[in-house]
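Apart from one protein chain that is not included, each protein chain of the complex appears where it belongs.
== chain A ==
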Amino acid sequence: MSTLGILLTLIVLAAFSYYIGRKRSLALATPMQRGGNNLHSLPSYYGYLVVAWAIIPALLVFVLWSTLEKPLLTSSMMSHIPAEYQDKSADERSLISNRILNLVHNPERLATADPLFKAAAEDYQQMQSLSNIIKTLLVLALAIAGTFIGLRHVKPKTRARNQVERVVQIIMIGCASIAILTTLGIVFSVLFESFRFFGQVPATDFLFGTHWSPQTALRADQAGSSGSFGAIPLFVGTLLISAIALLIAVPLGLMSAIYLSEYASPTLRAYAKPAMEILAGIPTVVYGFFAALTVAPLIRSMGESFGLSVASESALAAGLVMGIMIIPFMSSLSDDVINAVPQAMRDGSYGMGATKSETIKQVIIPAALPGIVGAFLLAASRAIGETMIVVMAAGLAANMTINPLEAVTTVTVQIVTLLTGDQEFDSAKTLAAFALGLSLFVVTLILNVVALHIVRKYREQYD
């Protein structure tokens, strides 16, 4: 049965078990005329109890089976292919397994396939359908058995509500823990692949090398570069573009926030604030398109009219548009911190005869400084991790330069270039993307932790 079919059957079974569970509890209850209700919980809780018994074990088995099915089937398939393929390298084995799986998914190619692969693919198909039958039967049997066990628990003295509530509580804890699992998943997947990368390329070469050209030779005897993975040019490019972006976003964002919270009339604020939020809601791919097709040619022609040579994928274009994207982020964060400064501090300053701008510059900004620094750090983390704008508007060549009119590349651009398209997963080239991902994750994590810490400290100060 298909996944959807199994899930739909489980839903029907759940509705059915709720119905009979509830009905049974009512049948067991002493009628009202003879001394009233002797059930511990409301009848619906007995229904839910039966549902929990019916669904939860079946669903767990189903999810577990579905996730493990494919890896197990593949490894069993690979252990059945002839011995001469067994001792090939891991790369070649994964290539063979991909070819066989390809046959499985495109049965029309079976007729023309290599007989060895054909046999393996047909084997796989058989095992797959067998596994599917066992899975369906097992899940449905568990659900039905669960219903019966659940029904046996329906007794007037069963504390159905407490049991159901405990189950609900456990499910909620599980959902909340997904946040931890996600972080762990990120850390382990990035770390694991990075370690494999550092097994091939020394970490010092990666962190301190100044030459980036990730093309590795496919064969040992092939002419051409052997690939060098010095990430310094990428870091420099990332910092250059982020710096341009922040140079635009921080003053504009901060001044907008100051004007909106200190000067603007309520009407202006009511319209200008949401209008600026629109900038934050525009997808980054749209900014990328704008940067690549409108801003970059504009900057190029402007530069040329001044006699400057400007690369068509200049860092300036990407940084400028990224800056526009971050303005609302910066302004709404600063708006929050400026509003949190107590009114008494403003009143004190006015009482001394200061003008509004003097109050802002000498009282409010110093008071709000930790929060503004936090906002700045969060904006910087945004700029460093931003992908689509730079993928579309910045270059691919790893130049080490701080001239904003030249093309530079960034960490995120390289991750995308290295990982899009069909590559073998084990080459240093693809693994390099994970090492870059690790450095990106670590840097943004540090920025975020520090920024959130500063902001929280600051909030406590005035609360």
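As a working rule, contacts are C-beta pairs under 8 Å (C-beta built on N, C-alpha and C of every residue); 3 or more make two chains touch, one makes a residue touch a chain; residues count from 1.
We take it that contacts and distances are computed from a predicted model.
Peer 1: Which name from "Acyl-coenzyme A synthetase/AMP-(Fatty) acid ligase", "Carbon monoxide dehydrogenase", "Heme exporter protein C" or "Phosphate transport system permease protein PstA" does UniProt give the chain that's left off?
Peer 2: According to UniProt, the chain not displayed is called "Phosphate transport system permease protein PstA".
Peer 1: For the chain left out of this view, which of A:V154, A:L234 or A:I258 touches it?
Peer 2: For the chain that is not drawn, the touching residue is A:I258.
Peer 1: Touching the left-out chain: which of A:T147, A:T284 or A:N399?
Peer 2: That would be A:T284, which touches the missing chain.
Peer 1: Which of these touches the unseen chain: A:I327, A:I364, A:A432 or A:I454?
Peer 2: Going through A:I327, A:I364, A:A432 or A:I454 one by one, A:I327 is the residue touching the chain not shown.
Peer 1: If the hidden chain were put back, which residues of chain A would touch it?
Peer 2: 67, 70-71, 74, 161, 165, 168-169, 171-173, 175-180, 182-183, 185-186, 189-190, 192-193, 251-253, 255-256, 258-260, 262-263, 272, 275-276, 278-279, 281-290, 292-294, 324, 327-328, 331, 353, 355-358, 360-361, 378, 381-382, 384-388, 391-392, 412, 415-416, 419-420, 425, 433-434, 437, 440-441, 444-445, 448-449, 452
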